[in-house]
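== chain A ==
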Amino acid sequence: MMTRIVRTAAGVLFPFVLIFGFYIVAHGHLTPGGGFQGGAVIATGIVLLVAAFGAGEIGRRIGPGALKGSEALGLLLFIGTAALAFGFGGTFFANWLANGGAIFGNVVPFGPNPGDLNTGGVIPLMNLAVGIEVLGALSVIVLLMFKGVREETE
Partner candidate 1 sequence: MIANLPFIAVTVIALIGIVVILTRKNLVKMVMGLSLIEAAVNLFLVSLGYRNGGIAPIFTNAPAGEMVMPTVQAMTLTNIVIGIATTALLLSFVMLVYRKYGSADAGVMRRLKE
Partner candidate 2 sequence: MIEIFSLSTGTGSWNPVVWLIALAVAFIVVLVIWATGERSYRREGGAAAPFLSGNAEPEKGEVQIRAGNLYWGFTEALSGYYKRLVPLHTGILNDYVLWFLGTMATIVLVLAVVR
């Protein structure tokens, strides 16, 4: 638990960190970044909250159970997306959504272009899955380690 100034600033900054993280996740197939980087940014947001409010408080609010759940969910989404390719006749990880015209199915324009979010097939889905997984895993690591340190000092 730090001073009121830090707590308030952390509270104000947290939504922006979240939005920035989700931006990086969502634009992973167009610009540098992607699931891991975005997830890590979101996890740093949680680290910011932990630093400002203390691990006990944040651990009660968010809870390792939910974070572990998001970790498992992300991994399942990832493997599931990869395995769905079997149904479309491709191999594991084959891009069964690309250029299909449906969601994320636009054809990537050739040459320099401003970028189209609706391309990439399964890649944005996988980025999303990895983002969910990484934010859960990294946050859980930080929370547990913080708790360990707390037990040490108290």
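Before moving on, here are some points about what is shown:
Heads up, the rule we're going with is that contacts are C-beta pairs under 8 Å (C-beta built on N, C-alpha and C of every residue); 3 or more make two chains touch, one makes a residue touch a chain; residues count from 1.
On how the list was made: all candidates are chains of the complex that A comes from, given by their letters.
Here the structure is a predicted model, which means the values were calculated and not measured.
Listed candidates 1 or 2 all sit in this complex, but the one touching chain A is 1. Taken together, the chain A residues at the contact with candidate 1 in this complex read 30-32, 36, 108, 111-115, 138, 141, 144-145, 148-149, 152.
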